[in-house]
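A protein chain is absent from this complex, but the other protein chains hold their places.
Chain nomenclature is as follows: A and B, assigned in order of appearance, with residue numbering initiated at 1 for each chain independently.
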Amino acid sequence: MEKHFHVREHEVWLPYRFSVGPVFNRFYEGLKEGKILGNKCPKCRKVLVPPRSFCPDCYVDMTDWVEAAQEGELVSWVLGRQEFFGMPMEPPFIGGLIRLDMTDCNFLHLVGGFDLEQKEKLKKLRTGIRVKAVWRDDKKGHLLDIKYFQPI
Amino acid sequence: MGRAVAVIGTGQTRHGMRAEVTYPDLIREAVLAAFQDAGITPDDIDGVVSGTMPSMMEGVALTHFYFADALRSVGKPILKTETCGSTGVSLAITGYYWVASGLADMVLVVGSEKMHEGDSQATMTTVAEPLYQRFFISGAPGAFGMQSKLWLQRYNVPEDKARDAAAKVSVDHHKSGANNPLAHIRREYSMEEVKNAPVIVYPVRLLDVCPNSDGACAVILACEEKAKKICSKPAWIKGVGYAGEEYWIGDSDKVVWESAVKAAREAYKMAGISDPRKELDVAEIYNPFTFQELLYYECFGFCDFGTACDYTLKGTFARGGEVPCAPSGGVLCTNPIGATGLIRCAEAALQVSGKAGERQIEGANLALAHAMGGVIQFNGVMILGSKL
Partner (left out) sequence: MVTFDKKGNPIIETEAIIPYQNVLGPTWFRFFEGLKEEKIYGTKCSKCRRVLVPARAFCPRCFLDMEEWVNVPSEGEVLAWVYTNYEYFGMPTKPPFITAIIRLDGTDSGFVHLIGGFDLSDVEKVQTRVKDGARVQAVWRKEKQGHIMDIEYFRPL
């Protein structure tokens, strides 16, 4: 027996203009050139990707820019199957935390390059496997210029 | 009542159009300035209070999470307060409760807004529920336009007298704002320019209203022991008051604005003030609309109901008058909503500690800070003084 509740539907539709700031802008420009840029804290020497305007631990301006490796270790991952309204990525997709070589934080992106329905391929994903960035041909200065990180 | 609490440092960003930095960077600008002003380090802070307009304003939900790094709040307890326009004073009152209770010795309070990243009127429309009131909302100017007309009619104030008094508020505040290096609008206007500006919602015109500003304000509160040790001129919180009304706009009288009257009365009682116009040296009132400031003079007991226009035209509330209002330029010159109420507290603190630079009112010892929120729904008042 289904209970029916009276509802009124409506949509809230809001426009935004996010300020990117010079640091993220340079990061996006790096992506356009097929580079993953990060920066380094002058105090604690940590390398963070994506780059930051200030070091979250030391609270000082981050100064030195570095080009991060395109390869690294998979730290953790999750397969998204459920669709919800306004989702930026269309499922199924795998979100992953990746520790790019010689950086000091985990980079959030996608894991892919194989059929996500194949269970044997999914079983091979585990913490510690090596993954490598696979790029689009037409780059726009967007995080998805990297298509995904592929297990190697 | 709890322990005595003082403002020992403040920091503000340069307010205005700040599209060149991201929102967290804006926060950090104010926080760094506050740490420097107080002469303390982030390690001295026991807890953080953060607040903004509803998350929809900038499109990032739960902004205090987003600001965790910029607030230096990692590893510390954090409280979020959101009361629309009155957020800034609610933030200060939340911080005050925290330190007064004895559960924190020093608290960082930060209010902020990056209005150019969103659409303020569209966001504020969502304050009205979607079944009934939302269809009649014409933005903040609409609601306050209605309130102003109710007030004029109730006390038989001639329209042109009210128009002149409101224009004088705009002229005086813009003049003060031109003197404030951090204000958004730093232009002076003449009475004619104000009275002939384009109509937004009658009788409210373009120069009767606040701008949309990006900005952040950080304030550091400390208990008596620490304040006396660290700060040469603490600004003591002498009284607080806060009240709200029913949700439906048609349910309460918005002229003898109960929540404004009550908030002021509570704050005055705590601070031992019986004659506000005589005892207060300066007031920073939340006035996104000139007409509303006039109504507040009456609700706060600066003058009898129906007489605010007369006193205003005489200069009672201008620099050099009995209670100079908005020496910072006020909300008409700068309005990053989540920060605005806190900027009122910060400016009041600067006044009573003699740190207001060119906008200093000589000999200011007792100041009132205020903010209002919702569709004419909430009011908060804080009294700051140089003496404990």
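One rule holds in what follows: a residue touches a chain if its C-beta (ideal position, glycine included) is under 8 Å from a C-beta of that chain, and two chains touch if they have at least 3 such contacts.
For clarity, every value in this text was computed on a predicted model and none was experimentally measured.
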Chain not shown: contacting residue from B:R14, B:K80, B:K149 or B:R277: B:K149
Chain A residues that touch the omitted chain in the full complex: 5-22, 24-25, 28, 85-86, 140-142
Contact footprint on chain B, counting only the chain that is left out: 17, 19-20, 56, 59, 119, 121-122, 125, 129-139, 141-143, 145-147, 149-150, 153, 199-202, 246-251
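Everything below uses one rule, namely that only the chains that are shown with their structure count from here on.
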Rounded Å distance, chain A centre to chain B centre (Cα mean): 39
Contact set on chain B toward chain A in their complex: 18-25, 28, 32, 42, 56, 58-59, 69-70, 72, 74, 114, 116-119, 122-123, 126, 130-131
Contacting residues of chain A [partner chain B, same complex]: 8, 10, 12-24, 52-54, 56, 59
